[in-house]
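I have a structure I would like to understand better, so I am pasting it below and will then ask my questions one at a time.
Heads up, one of the protein chains got dropped from this complex, but the rest are sitting where they should.
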Amino acid sequence: MKLRRLTLIGIPYFWLLALFLIPFGIVLKISLSDIALAIPPYTPTLDISGGWQAVRDFLSELDFENFEFLTTDDLYWKAYLSSLKIAAISTLLALLLGFPMAYGMAKAREDWRPTLMMLVILPFWTSFLIRVYAWVGILSTEGYLNQFLMGIGIIGDPLVILNTSTAVYIGIVYTYLPFMILPIYATLERLDESLIEAAEDLGCSRISAFWLVTVPLSKYGVIAGCFLVFIPVIGEFVIPALLGGSKTLMIGKVLWEEFFSNRDWPVASAVAIILLLVLIFPIVLFQRNEQKQREAEQ
Amino acid sequence: MNQDTSGKEFAPWNDASEKPLITFKNVTKKFGEFVAISDLNLDIYAREFFALLGPSGCGKTTLMRMLAGFEAPTSGVIELAGQDIAAIPPNKREVNMMFQSYALFPHLNIWDNIAFGLRREKMPKDQMEARVEEMLRLTKMEKFARRKPHQVSGGQRQRVALARSLAKAPKLLLLDEPLGALDAKLRQDTQFELMDIQESTGTTFVIVTHDQEEAMTVASRVAVMDHGKLVQVDTPDVIYETPNSVYVADFIGDVNIIEGTAEANGDSVALTWTEGQPALIGSANQPIAKGASAAMAIRPEKIAISSEKPTDRTNVLQGKVLDIAYLGNISTYHVQLDNGTVIKAQIANTRRIARRNFTWEDPVWLSWTDTAGIVLAV
Partner (left out) sequence: MRRFSWFNATSLTIGFAFLYLPMLILVIYSFNESKLVTVWAGFSTKWYGELFRNEAFLDAAYVTLRVAIFSSLLATVLGTMAAYVLVRAGRFPGRTLFSGMIYAPLVMPEVITGLSLLLLFISLGLDRGVLTIVLAHTTFSMCFVSVVVSARLASFDQSLEEAALDLGCTPFEAFRLVTLPVIAPAVISGWLLAFTLSLDDLVIASFTSGPSATTLPIKIWSSIRLGVSPEINALSTILIAIVATGVISASLISKRAAMQRDLDSKT
């Protein structure tokens, strides 16, 4: 009885400790080390065989130099700020597009809803990379969008969209839209139609019933949707790398380049640590929203 | 109402030579700080239909789950046929349970649900088939054997759950609110079916319920529980006629509780309850000290209502009709006394309603005999 319980808990626990928590500790450790021309390319390295003295030497050589470096170079804090800004704006855009869609789905005929739902989920199962890639062909100067616009004579010269922040916004909204729609749809779909009728019966117009009843009651879904877009976008790498230009700064891209191009592992690790610290706040807010929603439903 | 077929009354609890099937000895069960069962002693005999009755949270379900093996007592001993069952896991106990939710396996059809327990004990195939067919016949479910649980009605699901738990011929069958999910009409029919099945299989049944009417209908004995303790264990008629506490009187059936001070008066007890009114006379089944605070429990159907002052009854009170609840077979009159107390009295409607004697605001007399009310210590 005891042994079985121990195995059941132990196996996934051990797996996550070894492949999630310990790696994370290593990132923390390396972020406090210095870059070196060696394999692995950082110093100090811990040699357990040296005993207690070696551990003490090792610890004394760790410092916050990399974090200090991050504050001295404009690039990093600009990248953090720009990631937050891009995430916030694209969350807003996704909400503007996603809410009417979720609303339309919730008001659609009951037998259509599963199909509409499937249409929203289908892109999610399709390769992320391919969906981003699809926009490269559309947005480039000789792409389908420019061909179309010039063809009908709206513009004379092709628009430069690819490799700008606009392309990044489009890409983000496109790939993360299902994450916005689904939680909003879930709350709207559960919304009791008689509440709207009661509001109208009590003298609301259709529009004021929408603002006074539907919107407040879909609050939790909207907040959940916003965080589900905002949080992953902050650390996004593929979209800015593929659709953005050299001026589009995002922290995920900076980390990638620090690691693969500059091979500066300690700085890359420090960037990762700061990125996590940036994420903690929205994650805590998100959890609190989920908690409140559960309480409200009871 | 009890399972008497031979003419001799079925009452093993009164027979000192009978060995109980189940014995609880000083059983206590705690969940953290919460005491669910507190130092409980109880004997249940073979072939009994035993009801555990009480409000939710009184510990009745915990008691049953300890019998099934899903909970272990914190202290004390539970014996089944003289053997301590603490060390026996639920899958090895000769006890089966019918769950409140029925817990029918949704991925198996009804036949396979009933055969589930027999397969576990590796019963030979032909024997198992015969047993399943027998159970299907017993519960009149032969026609539905190949259906999945979600394809039959609630009442049928209840019967499948019963068949499944009876299939292994357990020494003891536990039923957790077995009829709770059925509507009132179906519940009544099913109560009688349950009694028939219990009688024909000779299995000992322990049923948990919060419905006092259900407990009274099916059980040979009823245990009324409150806060982890047994308040009274007795046959339904004894519990109804001579409750041992205000709690039991109030829990079982409709009752008027009149509080006052007790005074011995020969075989009966007098209860002084308000100034300017004569003391009420009732019987007591335990001694009550003179001057102790006490309460009289009097059932509404034992109170007569008349327009003239009756002369042949001990307890007589005057009041006026406040409300009349017409329930078809009976009517309940709410009568307000001069001091404001409201007493309920019931009258069988043997006549047509149009010829009813009393109406609102009518002055009336209430009366009952000196043995009708029970005086209880508070």
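Just so it is clear, A and B label the chains in written order, and each chain counts residues from 1 on its own.
To be clear about the criterion, contacts are C-beta pairs under 8 Å (C-beta built on N, C-alpha and C of every residue); 3 or more make two chains touch, one makes a residue touch a chain.
Owing to the predicted nature of the structure, the values given are computational and were not obtained by experimental measurement.
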| item | value |
| --- | --- |
| Residue, one of B:103, B:324 or B:337, that touches the chain absent here | B:103 |
| Hidden-chain contact residue, picked from the options B:90, B:155 or B:180 | B:90 |
| Given A:122, A:195, A:215 or A:296, the one touching the chain that is not displayed | A:122 |
| Residue of A:183, A:225 or A:252 in touch with the missing chain, whole complex considered | A:252 |
| Hidden partner chain, residues of subunit A it touches | 4-5, 8-9, 11-13, 15-17, 19-24, 26-27, 30, 40, 97-98, 100-101, 103-105, 107-110, 114-116, 118-123, 125-131, 133-138, 140, 142-144, 147, 174, 177, 193, 231-232, 234-238, 242, 252, 255-256, 259, 265, 268-269, 272, 275-276, 279, 283, 286 |
| On subunit B, residues whose C-beta touches the chain left out of the figure | 68-70, 89-92, 95-97, 99-101, 103, 105-107, 116-117, 120-121, 147-148, 150-151, 164-165, 168 |
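Definition applied: only the chains that are shown with their structure count from here on.
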| item | value |
| --- | --- |
| Whole-Å gap separating subunit A and subunit B, where each centre is the average of the chain's CA atoms | 59 |
